[in-house]
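Here the complex is missing one protein chain, while the rest keep their positions.
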Amino acid sequence: MDEYALQLQNISKYFGSVAANKNIDLTLKKGEILALLGENGSGKTTLMNMISGIYYPDEGHIFVNGEEARISSPQDAFRYKIGMVHQHFKLIDIFSAAQNIVLGTKGSGLARINEEVKAIAEKYGFEIDPKKKIYDMSVSEKQTVEIVKVLYRGADILILDEPTAVLTPQETEKLFSVMRAMKADGKSIIIITHKLNEVMAISDRVAVLRKGEYIGCVDTADTDPASLTEMMVGEKITLNISRPEAHADRPLLEIRDLTVNSDEGSHAIENLNFFIRGGEILGVAGIAGCGQRELCEAIAGLRKIESGGIYHEGESIVGLSPRAISARGVAMSFIPEDRLGMGLAPSMSVTDNMMLKNYQDHGYGIKPLPLSDEDTPEQAKKKNARNRFTEFLNRHCPFVDRKKARAEAERIIEELDIVTPSTETPVRRLSGGNVQKVLLGREILIEPNVLITAYPVRGLDINSSYLIYDILNRQKEAGTGILFIGEDLDVMLALCDKIMVLCHGKMMGVVHAEKTTKEQLGLMMAGALDLEEEKGKPMGVAKDTRIGEDQA
Amino acid sequence: MLTFLTSAIEFGVIFLFGCVGEILTEKSGHLNLGIPGIMCMGAAGGCLGVKLCYLASPAPSAFLVVLMGILFAMLFAAALGAVYGFLTVSLRSNQNVTGLACTIFGVGFTSFFLNNAVLSEGVSTQLSQAGLHFFNHPLPGADSLGWFGTLFLDHGILVYLAIVIAVIAAVVLRYTKAGLSLRAVGESPATADAVGINVTGYKYTAILLGAAIAGLGGLCYVMDYMGGIVGSTVDQTIQGIGWLCIALVIFAMWKPAFAILGSIVFGALYILSSYIQGISFEQIPLLNIVPFAVTILVLIATSIVGHREMQPPASLGLSYFREDR
Partner (left out) sequence: MKNTKEPFIHITRREGLPLWKGLLIRAAAVLIALILSDIVISAAAPRSQGFFGFFGALFSGAFGTERRIWLLFQNTFLLLGVAVALVVAFKMKFWNLGGNGQILMGCLACAICLKYLGGKLPDPLVWLIMLVTSLAAGALWAVIPAIFKAFFNTNESLFTLMMNYIAMYLVAFFISFWYPGGTGAMPPLTEGVLPPLGEGQMGKSLLPVLLFAVVTAAIYLYLRFSKHGYEVALIGDSKNTARYAGINVRKVIIRTLLLSGALCGLVGFVLTGSINRMVSTTMDGNMGFTGIMVAWMGNLDPLIMAGIAFFINFLTRGMAQVCTEFGFTSEALSDTVIGLVYFFFIGCEFFIRYRVHFAGRQKKQPGEETPASPEDGGQEQAPLPEDAGAKEAN
């Protein structure tokens, strides 16, 4: 028998021309817990998906127990006794735990499944009710079902993809004790995580990936969070992104004690305080899924808030409709994971997507009369009255003003260099980067005073990314307050004026981009460094707040 | 009262066949609006099967006639089910549109086929002989056991077959792994696929089997309830019954066991007007509304209550395309 349960040699995987994994070597010993550490997009999940049969590697070899394995489907993986617990649970809501666990397995009927499941649970110390329906379960219970499902299929090698991301500290502790029990039973486990304290607590060895490459593997006992962070984030790369000087005004958008729930009902954002001034870029750093989406949705009026306040120019915008918030000049461009989920209508043309937010205000296409300084008061009054009238006409016109939208589409296609066959092409048919430009372009068109942008360069090539940075900088110089939710710390350090770090919906602190280091940000993201506690004072409340005493 | 209940059961099983067939189909995530057409096909096939028996010998055995009737009913129905399955599973066509096309085709074909290919001189008497004497052959003891015999034993073979099929379907769906897998396919084909269930295979099996069972409903109407008398509007009547079967699925909340009870209730409602004393002619249509109105109330109630297990299968009506994952 071989010492290694799993060996990866020279594994590479390309999506298009870009390498998601490049020449990765990795070993997993029998009966050990290996932590796989890396930033977002470093290729951890892609690598694990190749082991569990979802992707097939383009190059390299996988050895299971010393023998070369060809894993081309999840069923193949099970044949090699490899099981993966994905972040998105694959469970059937109306089935009980036990039914989900035995689903798709060969063998006898359903009579004894409850006992079988109970036996596995007792062996490793899971708390599970085999008869409970999934729709009645908490996230951690669902996760338990997924793990038991893998064990039921006889897996000896378990891969857990960020299992703690959805758990409370107590639940995490419980999971860890189960993991230790499985390890004692001879199972080999790979756990994917960003969190350094957990790595230190549970793993025997740590393997680090960075930008699709294998950096190294160390024994947990011989390392510490600081050196792991260094391995994970690497040397600071100097990017040639310009950062015009911020001439920040009074706070435009102020967030006070904001608490927002996630879809599952847990706190996604907890007691958050921060503010954005006009003419500055505030970066938001944090591992994926630590409340960014919910924060965006809350500000845009799409998600109910639990408590706290959101103030725009000193006035509360809580409870306003998305349209009313947008009319105040708060724009949002959120690039969700599936890119088209929010903000764009995939089957509609670029033109039709342009008028998404303002189609109601335009109709006949009557332009307002330009006001000039030379007008006599009499003339100005006349013009104003006429403009109000045309505005009224346009708003109550039954038809949309597609001519105007088409002109706008042409303008942003030109300005942002969008590659599209025509303005009438459905955005679904554009490539990812161009979709993003359409979305950002539309939000900028309405000349916002607050711009919230999440992952605007996700999936863009270098040139397009720089174009986006330029656009953001131009907006900043025009006095717009920008909330930039990003992934790449190097970019954020170069582009943003200040960076706020979130960890599990809580603020870890706001730092000046010029004065901080990547390591410090990394530690804060992992929850190992909390500036709030250190300084012992609430951060994120502006001294020159525009919120009146009586309001707050 | 006794004759009313007996008739309610006899009419109810027609619904039961259609309903159980549709439940099986819907459990695989396919809303088959072709059921009315498929039931018609069953009637057409059944008549052909019986006719063939008489062609082979002037006095065929009862067993052979019933067997051929059942076999051809299932075959014809499954053939149309196969068209539906091929279009919606393999070619991923819209289920509503395909189902309606199946109904239009099935009803038209049945009417045409019965009038032009099956019914000819002498066939009517053969069919009614088969219907009255072979398909409606009561169990031993029907005459001697009083009300019990009349209510439970004085039925043709198809009545018992329907209940047996419904019970088997209920047991399979609830207590077997195959049933579990089928339900998983209807709830979330991607999940089922991920655990190694043959999604396409289950869908085809459910659709074909469902269609074959529904086809027996058409046979049951012609041979059992009508006693082999094929009227000129038989296709229209079966079509109406077919739509009620789809309603009954909702009423039974996708459970074959409930469908047994539900179908007898629907059967009772359907024939109620002929049994109520003193009901006036114009009130009959209002009575006919009742099953549909009740179905709507059930539909609304389940959507408001929102209890997860009373809902249609989660991916009912959606095509599954693995590459979309």
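So that you can tell them apart, the chains are marked A and B in the order they are listed, and the count of residues begins at 1 in each.
Here is the rule we go by: a residue touches a chain if its C-beta (ideal position, glycine included) is under 8 Å from a C-beta of that chain, and two chains touch if they have at least 3 such contacts.
Bear in mind the structure is a predicted one, so any value in this text is a computation, not a measurement.
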Missing-chain contact among A:Asn197, A:Ser321 or A:Asn463 belongs to A:Ser321
Full-complex touch with the removed chain, picking from B:Val164, B:Ile276 or B:Ile289, is B:Ile289
Out of A:Gly104, A:Pro163, A:Pro251 or A:Gly289, only one touches the absent chain, namely A:Gly289
Against the hidden chain, subunit B presents residues 31, 33, 37, 83, 86-87, 91-94, 96-98, 100-112, 115-117, 235, 240, 243-244, 246-247, 250, 280-286, 288-289, 292-293, 295-296, 299-300, 303-304, 306, 312, 317, 321-323, 325
For subunit A, residues touching the missing partner are 13-20, 40-46, 49, 54-56, 58, 70, 72-73, 87-88, 288-289, 300, 302, 321-324, 326, 337-338, 340-348, 352, 355-357, 359-360, 363, 397-400, 402, 421, 428-433, 458-459, 487
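Please note the rule applied: only the chains that are shown with their structure count from here on.
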Averaging C-alpha coordinates per chain, one finds the centres of subunit A and subunit B separated by a number of Å equal to 50
As the complex stands, subunit B meets subunit A at residues 175-177, 180-181, 183-184, 187-188, 190-192, 194-197, 308-309, 311, 314
In their shared complex, subunit B is touched by residues of subunit A numbered 74-75, 78, 90-95, 99, 102-105, 107-111, 133, 135
